[in-house]
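A single protein chain has been omitted; all remaining protein chains appear in their positions.
Showing subunit A:
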């Protein structure tokens, strides 16, 4: 922490402690909400797997699509968002000094806004008034309180993001001309992405769905609302993956006893994510009428560009591994691999996540491949895909992070027993996912639809074959789901133990010193106005003409359909 310590001297009065206890508490509350949502979410997943496999029948008061909605909202939105902000608050406090009382108050306000929104949405799902899945495609219509809840959720995260950015820019003001600490730089890039992307979902929810659900407007422009949703929906996945990359870039090098390969390249990767992860939403709408082939192809190109920062990341991370392994005496082409701390869950869990990102990323390229998308669009393949990306790469990285972040903020220690439990959790999760996601991928290639309850389509032979395969079967999916649930329950136990029962003590915040090349960071990388400007230009380029066309040449709108979901 050479650099930030310089800054810390004139910025905070408590540079010795790991992080300010008050900031620790803020982070802990976020992480706790995340894990309780996680517990409910995975139990929903278990029920879905068993019900779809035809192994259990859901009770009449519980709908398949109701739990599917809960599973998606709790895991994809609530778990990820809360754990990400928990990580951000703790990391900003560590690298930029404690939050001021005013900013911390703002962070608590954001927490309450987000949480009230979560409770409102969850209540509507429980009441079976919002079984519209987490994508809430119009003209299926949920109760208006569901939309208000989602709005508060998003607005709350914006306030949290503003808190973190204010803290970051305060540091920059106090340290003029210096490259900012990597953690703050990366967190800021992630939050700018989140805010710019959130404008899309805010526009459709506030401008289209809420007035329509409240009865102020009679009709809704369906294609426009889908387009605005996916303008948000794809950057959403980068909002998950960028914090995971932050763990890889900033935490893992320290855990393995090395240092990050290059700071400038890390910054460049995050700038590229900010630029290219938004104007790509059409690759979720490739099979849709009303958008021309030309604009779909333009966004396909931009989608492929956003692979580049992931290529940069893969190189940086594995270069860091090799560099560290060799410094520790590893020789030959691959023997440096043996020098890595395989028995340390803080490394092992994220490492398995990285490994799985290789097939996951390749699958993503297939999905985005324009006309090829017809083979897998809305099949179980897609579900298999994102259970690898967010459901394994991101989740295992956050699991690994939990083993130091939770004891750090609760003033406890990671014990050997907990470490071993974490390794077991990682293996179980990986094995369960191999069965579940593997079977989903193949079933998808055979045409099995996603988001569909148990059905044999009146015993059509093709649909029956989806239950009869040796590996490619809904039964394998359910089996994988059972193993994953066991892993998830174990992880929840790990969380409870680390939060309230582990022995008291000091835990290290493993964070790599900013790399040697930091003083030579090109100043242009720190020019946020420039990057936001280019991002806006790219968005306007990719979206203006098709959205104008959707509005001006819109077909008559759709009335409400809220009877179909109950």
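By definition in this document, a residue touches a chain if its C-beta (ideal position, glycine included) is under 8 Å from a C-beta of that chain, and two chains touch if they have at least 3 such contacts; residues count from 1.
Definition applied: contacts and distances are computed from a predicted model.
Trainee: If you had to name the missing chain as UniProt does, which of "ABC transporter permease", "ATP synthase subunit b", "Cytochrome aa3 subunit 2" or "2Fe-2S iron-sulfur cluster binding domain-containing protein" would it be?
Mentor: Answer from the record: the omitted chain is "Cytochrome aa3 subunit 2".
Trainee: Of A:257, A:447 or A:469, which residue touches the hidden chain?
Mentor: Considering the complete complex, A:447 is the one touching the chain left out.
Trainee: Which of these, A:55, A:375 or A:490, touches the one chain of the complex that we don't see?
Mentor: Within the whole complex, the residue contacting the unshown chain is A:375.
Trainee: Among A:36, A:169, A:315 or A:497, single out the residue that touches the unshown chain.
Mentor: Touching the chain that is not displayed is residue A:315.
Trainee: Given the contact definition stated above, which residue among A:100, A:415 or A:558 touches the chain not shown here?
Mentor: A:558
Trainee: I need the residue numbers on subunit A that touch the omitted chain, in ascending order.
Mentor: Within subunit A, the residues touching the omitted chain are 63, 65, 68, 131, 133, 137, 139-140, 222-223, 226, 262, 264-265, 268, 285-293, 296-297, 300-301, 304-305, 307-308, 311-312, 315, 319, 365, 369-375, 377-379, 446-455, 457-458, 460, 462-463, 517, 520-522, 553-559, 561, 564-566.
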